[in-house]
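Just one protein chain is left out here, and the rest sit where they should.
Chain IDs A and B follow the sequence of writing; residue 1 opens each chain.
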Amino acid sequence: MRFDWDWAFALRILPTLAAALRVTVLATTLGSCLALTLGLLLAVARGSSIRLVSVATGSAVEFVRGTPLLIQIYFLFYVMPRFGVVLSPMATGVLALGIHYSSYASEVYRAGIEAVPRGQWEAAAALSLSRSHTFFRIVLPQAIPPIVPSLGNYIVAMFKETPLLSTITVVELLYTAKDIGSETFRYLEPFTLVGVLFLALSLIAMAGIRFVERRLPAYSS
Amino acid sequence: MTSPTISALMVRTRGLRKRFGGREVLRGLDLDVPEGQIVSIIGPSGSGKSTLLRVLMTLERPDAGRVEIAGEPVFSETVRGREQPASEAHMRRARARVGMVFQHFNLFPHMTALQNVMEAPVHVLAMSKKDAHRHATGYLERVGLTDKLTAYPSQLSGGQKQRVAIARALAMRPPLMLFDEITSALDPELVGGILELLRELSASREMTMVIVTHEMTFARESSDRVLFFDAGLVLEDAPPGEIFTAPRHERTRDFLRSVLQAR
Partner (left out) sequence: MPAPLDLLPPLLGGLLVTVTVTAGGAAVALVMGFAGGLGRLSRSRALRVLASMYVEVFRGTSALVQLFWVFFVLPFFGLEISPIVAGILVLGLNIGAYGSEVVRGVIQSVPVGQWEAARALSLSPRRTLWHIIIPQALPTMMPPAGNLLIELLKGTALVSLISLTELTFAAQTLRADTLRTPEIFSLVLLLYFGTAVMLTAGMRGLERRLSLWRSARGTG
């Protein structure tokens, strides 16, 4: 075994990797926004009293959750153009991440909404508050704080799956590492640094989530 | 206050039936409650008392029977001359005439006492925030919580929470108020305060009140009429003077004996 670590080389490629990290973070941020918004819409649709809507949404969510993100990325990248929709690789990647993780987010939202005591809905009904008002002003504010850690964990998971976007030419961390490797024939430093970067950032993010969790309001009615 | 020329019924049910799973909880209930009456409902648990209130509050749909509140059918509406099951919009209008105070308060925990009481006046009665603020403050003062306006439910005792719940329901000025065992979840030393409040409300004669309760003293001293529920039907229906001193049915006697002994 040759432990051939070249510190000078590692330091030289760090700025390139840092630039790629910005792309990774951008993809994660945009993907999260999409996932969190779409996830809430899906959760609402899942709870709809119109059977067709709730069943259709439920099946769609199960399907997206049960199939690999990679195939979903390929599907969007290769099939959308055939229907006239041409998006940049980054946009396609963000769309794929957002849709894939919205299915997880919708399950988390649903659990949070179902955890709000029935009595809250009933008290609102007894006051003649409309269903949508009840949902947005009474139930949702109570549903969100307990599920913030779970949502946070899925955002971290999304962050770690951004390397899949390298398959559709998004120049994020793993793509850049491969690039450096194929140019310089040194794979050890780029891939290890990328691994360390992901590890460090996800550990920081998890600590951040635990910090936020402690400062969340805990309601009892 | 003009008195109606025809005797006004606040509540009218005919053949009300409700089943949960395998059990029929309400078995063909017929009930008339005139406007302004104070009715106490007593009876063993599982006899259907709470279910009746929940049906009146449209929290449950009956399996059969008719329910009218202030003369309007609740669960059916006439559309183009034909009667059909009521839409959500129709039930919301019916709901607005009824207020309810729950056993477990059901306050909105993320809002202060004042915000709890203001919420519906602002969003249902379309009151301005300023008017609603004054309105809500008035009701909270009436229930004795002048110094707790900006407190959150987690900072209130059980009795205080129930007072906020009462103020919140009253602030909507419903002609019919339902009270579902509102002292059952309170520590014993807090019960008296709530009963006192309830006594004041019933004495003020502002609205029709239907009160499910285990507090026999209250039922005897403050209601016009007492209903004894047993197995989904009204077994006895009499003024408190009669029902507590000379109940007609064996079951009523047994129930009263066991309840009064438990004290």
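A few remarks follow.
One rule holds in what follows: a contact is a pair of C-beta atoms (placed from the backbone, for glycine too) under 8 Å apart; a residue touches a chain by one contact, two chains touch by 3 or more.
What you are looking at is a predicted structure, and each value in this text was computed from that prediction instead of being measured.
With respect to the full assembly, the chain omitted from this view is in touch with A.
When the missing chain is restored to the complex, the residue among A:Y101, A:Y154, A:F198 or A:Y219 that touches it is A:F198. Residue positions on chain A in contact with the hidden chain: 1-4, 63, 65-72, 74-75, 78-79, 82, 160-161, 163-164, 167, 174, 177-178, 181, 187-188, 191-192, 194-195, 198-199, 202-203, in rising order.
Criterion: only the chains that are shown with their structure count from here on.
Chain centres here are Cα averages; for chain A and chain B they lie 47 Å apart. Within the complex formed with chain B, the chain A residues making contact are 117, 119-120, 122-131, 133, 137-138, 141-142, 217, 219-221.
Contacts from chain B toward chain A in the complex involve residues 57-59, 88, 92, 95-96, 98-100, 102, 104-110, 119-120, 123-124, 153-154, 165, 168-169, 172.
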